[in-house]
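The structure under discussion is supplied below as structure tokens; questions concerning it will follow.
As you look at this complex, bear in mind that one protein chain is not there, while each of the others sits in place.
After this line comes chain A, so read on.
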């Protein structure tokens, strides 16, 4: 690349970059820093301590909320990914299908609708139906709004994959399911993986829907954290946040490595 067209050599590029990263990560850095604060007051530094981590990790309510969040996220991710995979298969491999564009829009619609509207609608629907199991309500709602997030990467990967591979598999005597299992699925796996990761993160992160639908005993982590803030921020919150940041980093690194590996093969 010629230096004239390299953005890095534009005047002020370095400064803008630094400001950008500072703006993005300064709040996070502050949280991590203060999570080791010994003082009960969040903003007064009096010394290094791990005691808030100890408190967080022995907080039953917090662990319960984490367990609920993980359960909902894992089940909803599985359902959403399976639905998204099926939808992507049909929509990208069946050109003659009627209402193809319409179907695709319907799958993606939850991305465009304001979440609060859908959440309120779900709440009303569930109470009308007398559907009162908190965990099940969360799973159903999360599966629904996670589906388009799982769908987009799978669809993109499928569209980028030459149809020749599937035809070659069939030409070599693979029955439709064998062709899917041994050729199509391995080749779109990076997309499926990316979709599942996205769905998982969206589910873990959700507050609005979970807050409306949760019943006693099915408080998710974001809802629990929000509750803590209402009682005033404590350094324990900083510790919880820091743990979450590191958990996310580990998951993201893992996902990146896995998808890079399968991309290389694909």
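Structure notes:
Quick note on the criterion: a contact is a pair of C-beta atoms (placed from the backbone, for glycine too) under 8 Å apart; a residue touches a chain by one contact, two chains touch by 3 or more; residues count from 1.
As a working rule, contacts and distances are computed from a predicted model.
The subunit not displayed here is recorded in UniProt as "Spermidine/putrescine import ATP-binding protein PotA", chosen from "Ketoacid CoA transferase", "Spermidine/putrescine import ATP-binding protein PotA", "Sulfite reductase (NADPH) hemoprotein beta-component" or "NADH-quinone oxidoreductase subunit I".
Set against the missing chain, the residues A:34, A:187 or A:237 yield one that touches it, A:187.
Of the options A:34, A:179, A:204 or A:237, the residue whose C-beta touches the omitted chain is A:179. Here one chain is not drawn; of A:128, A:162 or A:231, the residue touching it is A:162.
Against the chain not displayed here, chain A makes contact via residues 162, 164-165, 167-176, 178-179, 182-183, 186-187, 265-266.
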